[in-house]
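Below is one structure. I have some questions about it.
Note that one protein chain is taken out, while the other chains of the complex remain in position.
By written order: A, B, C, D and E. Residues from 1 in each chain.
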Amino acid sequence: MKKISEIIFLLSLVSWTSYGAVNDFCVADLKAPDGPSGYPCKPINEVTADDFVFSGLVEGNTTNPFNAALTSAFVTDFPGLNSLGISAGRLDIGKGGSIPMHTHPGATELLILVEGEITAGFMTPFHLYTKALKPGDVIVFPQGQLHFQVNSGNQKATAFLAFSSANPGAQLLDLLLFGNSLPSDIIAETTFLDVEQVNKLKARFGGIGIVSS
Amino acid sequence: MKKISEIIFLLSLVSWTSYGAVNDFCVADLKAPDGPSGYPCKPINEVTADDFVFSGLVEGNTTNPFNAALTSAFVTDFPGLNSLGISAGRLDIGKGGSIPMHTHPGATELLILVEGEITAGFMTPFHLYTKALKPGDVIVFPQGQLHFQVNSGNQKATAFLAFSSANPGAQLLDLLLFGNSLPSDIIAETTFLDVEQVNKLKARFGGIGIVSS
Amino acid sequence: MKKISEIIFLLSLVSWTSYGAVNDFCVADLKAPDGPSGYPCKPINEVTADDFVFSGLVEGNTTNPFNAALTSAFVTDFPGLNSLGISAGRLDIGKGGSIPMHTHPGATELLILVEGEITAGFMTPFHLYTKALKPGDVIVFPQGQLHFQVNSGNQKATAFLAFSSANPGAQLLDLLLFGNSLPSDIIAETTFLDVEQVNKLKARFGGIGIVSS
Amino acid sequence: MKKISEIIFLLSLVSWTSYGAVNDFCVADLKAPDGPSGYPCKPINEVTADDFVFSGLVEGNTTNPFNAALTSAFVTDFPGLNSLGISAGRLDIGKGGSIPMHTHPGATELLILVEGEITAGFMTPFHLYTKALKPGDVIVFPQGQLHFQVNSGNQKATAFLAFSSANPGAQLLDLLLFGNSLPSDIIAETTFLDVEQVNKLKARFGGIGIVSS
Amino acid sequence: MKKISEIIFLLSLVSWTSYGAVNDFCVADLKAPDGPSGYPCKPINEVTADDFVFSGLVEGNTTNPFNAALTSAFVTDFPGLNSLGISAGRLDIGKGGSIPMHTHPGATELLILVEGEITAGFMTPFHLYTKALKPGDVIVFPQGQLHFQVNSGNQKATAFLAFSSANPGAQLLDLLLFGNSLPSDIIAETTFLDVEQVNKLKARFGGIGIVSS
Partner (left out) sequence: MKKISEIIFLLSLVSWTSYGAVNDFCVADLKAPDGPSGYPCKPINEVTADDFVFSGLVEGNTTNPFNAALTSAFVTDFPGLNSLGISAGRLDIGKGGSIPMHTHPGATELLILVEGEITAGFMTPFHLYTKALKPGDVIVFPQGQLHFQVNSGNQKATAFLAFSSANPGAQLLDLLLFGNSLPSDIIAETTFLDVEQVNKLKARFGGIGIVSS
């Protein structure tokens, strides 16, 4: 009967850990409010393999004015990512399409090109870091840097994305500037754009409020 | 009708982010219990500009025995600071006044002098780092170091403070030693102060318990 | 009546801190669900000295097939450790006993030998770092490295342990491989062990599931 | 001769720390290359009080087209800030002046208004968080968010700034878009600005390269 | 001549940042020794777009006994990743092939399946989390967990990998146990494997040293 006592002994070693403790993993309880470091942990006895798997990082529908589609696999899609500092996405850009300028304030992005050609890059004041990527190329956009992706080839392009956060935010420049209630005169003053240009884009992106009071 | 589909497409990019996710900001829900990394996040649709603004970092009332006043702008005063690793304060010290020795175990402090003269510094064993500051001078007290601020000029002095934590604790040396129930004989033994001195200050700062049992 | 106003003034300094705020300490409320950075904080007025003390890091019962015992002092045993990045344990290994191969995915371990002789070490591919330890020797097993401890002396051995996490997980290799439902053929394929060996150990450690479907 | 042995004993306690170790502070050796967590530490015996003090956070010269001036107190100005996660600045904006749209990818910014009126804010897609600030108001711009500051009063305005990094980067939107070699057609495609507008601003901000090849 | 002074003013804002400072990005100087948080930063004027791009994440050569190939894009391959907490890889497994059990002590791994079928999973004591993955499925292996990948389909399988570290270590279980000088009797004692099994695998994986002295 050595087996039973061995298991009990080994269990006693394991009982150290509360079966899936803070340091090993913490699957998100998505029904609870999130906090600065992620969601509270789901009870370990409710965790299943499905918490660690996401299905659906497939080609998106690019029949839109941008000829582009983005698909995400973030913590809200797949709770096993909680607090692990990583997530994924897929990018499909049709011929002539592009992804507009944006930043991820809380994550570095890695783009792996698998099909077609994408010209991508990011900018700092006075410097541009850009390249026309071929399949098998990987590019990194460091956290918080303004960047863009343009299909520069003759066919559709596909890329996989990874982010250094379980829940990366995306800040599209046009929505930041033209999609909210920021008054046109303040936009013009702080961007040096002409007011006519500002109003034209506010009309396009749904922004309200023409002048500050 | 290009506009609608553009907004929908852009929305789909933005829907990545759950509108203000973990990585972008997390305004404190001050009614919930806090945790090691701060407070849980307030639902994003309840967040307003007022969460990111604090009013009242103005001159404090210095008509007290210390000729000094401290005003704080911490996460409990202004929930937008939650988990952002920064907070602010204001210090007013009348002529002849001072702020007693203290530490912030969880934050570095930066002091910007705007009026008057303050002599401030911190100590390590055998080293003293101190300077008489003029308006426009900035001094840093690294996290956890014992430090002090004395009005060394002929007029009132005013400084703004910044801390590398949304909720810095302040540990005043006199309260640590003389404001609680630590027995006088243990204080004397572990500080080398005379017992008479200890009892005198315990009487002044409200400490109880004269000798250990 | 200077005393009262002094205390009030000092209190006003202290009121900055919400009496034991986020940055100073956060005793675990073990009844609440934990999160990625630990448990929510217990209200400060319910905190007592007992939250910071654990009793019972004494010799364990080694009358088992392994001649060994492990005793732990983790956050679930003593809530004052919450979020402080440290915890403790005690190891007793009888003559001829040992602790099987394991990893702590979320913590570095420090072992202080106080009695007897333990041969301990960890491995990286192609390198072995091991030593026969005498009382007064300290060895470190960096986070996530596979390691072992064997009583290599002629008497019982005792060691104290410290971990760089308040709640370190322990992953015993035999339980990982043979204690769950991982099919024998997959184990054999991915470890190069013979299937007979796998089945023998699955029988011993309680694993179920002989072949994958 | 008790004194000497006491000091020697106390010294032995202190010798633990290598006199100013990793965890207490690490003044920047600005002549060495920096790394991901800051500059290497200056030898402790070369550290002086001046390393922890910066002089010159005074009113800047605002006689320029923007009626504005920024003064900084960062680690490169004052090496005691190294790795402490905080730095400071001062902002002077003349009547009618403003600071253009920008982000700090690696730091949260706190602005304390001391004189005049500044309207400041930041944007997320579809939301604007802004307020007209009075002296004594503090506003926070979370890390990586696009933000602006406009003098909305009838006189000059002065503010002190704090950042949650010893060396915060500043990314001015106009320089990112128009100050480098990013081709006009790519800018137009990824921002929806008209090409004429793009070329006008490239001419103004020094950007080169009209179209991509 | 407004343009020049505008640029000079904007430059003065930018001069805050030392042109690509600590907080924005820090491209690895791979010729310098690395440190706990990565490599020292390459001087910003030597940084080019190529530092942020890696070419060659293409199909590897699987004509080996394992029918498998791994290709990496880590900081040592592409210095722009330095300190950004992310890296990439590609996995090709021929029919019948597999990747043996291993851990990454310092990184979570995300696997995106793009072709074929892979059965992958990780284990904790008593629990197995595994799934047969189809193209478009993503699975996460939390940091430090022992995991495996088996081609369970009828064709070759391809996956892209992302890691939550710029330089993830890989600890192959067979090399840890059988590839170094760890004596067979200690292996047997601490793994419960039969000595014959141990010696057989030591012969296969190059380990030396049969018994401990």
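Following the convention adopted for this analysis, contacts are C-beta pairs under 8 Å (C-beta built on N, C-alpha and C of every residue); 3 or more make two chains touch, one makes a residue touch a chain.
Computed from a predicted model, the values in this text were never measured in an experiment.
Enquirer: Among the chains present, which touch the one that was left out?
Expert: B, C, D, E
Enquirer: So which of B:25, B:39, B:148 or B:163 would be touching the chain we can't see?
Expert: B:148
Enquirer: Any idea which of B:60, B:79 or B:106 touches the chain not displayed?
Expert: Among B:60, B:79 or B:106, only B:106 touches the chain that is not shown.
Enquirer: Which residues does chain D use to touch the chain missing from this display?
Expert: Touching the missing chain: residues 2-3, 5-10, 12-14, 16-18, 20-24, 26, 29, 32, 35-41, 43, 82-83.
Enquirer: State which residues belonging to chain E touch the missing partner chain.
Expert: The missing chain touches chain E at positions 33-38, 64-66, 68-70, 72, 74-76, 89, 99-100, 102, 104-107, 165-172, 174-175, 179, 203-206.
Enquirer: What does the interface between chain C and the hidden chain look like in terms of residue numbers?
Expert: 10, 14, 17, 19-20, 24-25, 47-58, 73, 78, 80-81, 84-88, 90, 108, 110, 112, 114, 121-122, 124-131, 133-145, 160, 162-164
Following the convention adopted for this analysis, only the chains that are shown with their structure count from here on.
Enquirer: Would you mind checking the shortest number of contact hops between chain A and chain E?
Expert: The least step count works out to 1.
Enquirer: Using Cα averages as centroids, what's the distance between chain B and chain D in whole Å?
Expert: Measuring from centre to centre gives 21 Å for this pair.
Enquirer: How many angstrom lie between the CA centroids of chain C and chain E, rounded to a whole number?
Expert: Going by mean C-alpha positions, chain C sits 26 Å from chain E.
Enquirer: Could you check chain A for residues that touch two or more other chains and list them?
Expert: Counting only residues that touch two or more other chains, chain A contributes 10, 14, 17, 20, 24, 35-38, 99-100, 104-106, 121, 124-128, 130, 142-145, 169-172, 174-175, 179, 204-205.
Enquirer: Could you list each pair of chains that touch one another?
Expert: Once each pair is checked, the touching ones are A-B, A-C, A-D, A-E, B-C, B-D, C-E, D-E.
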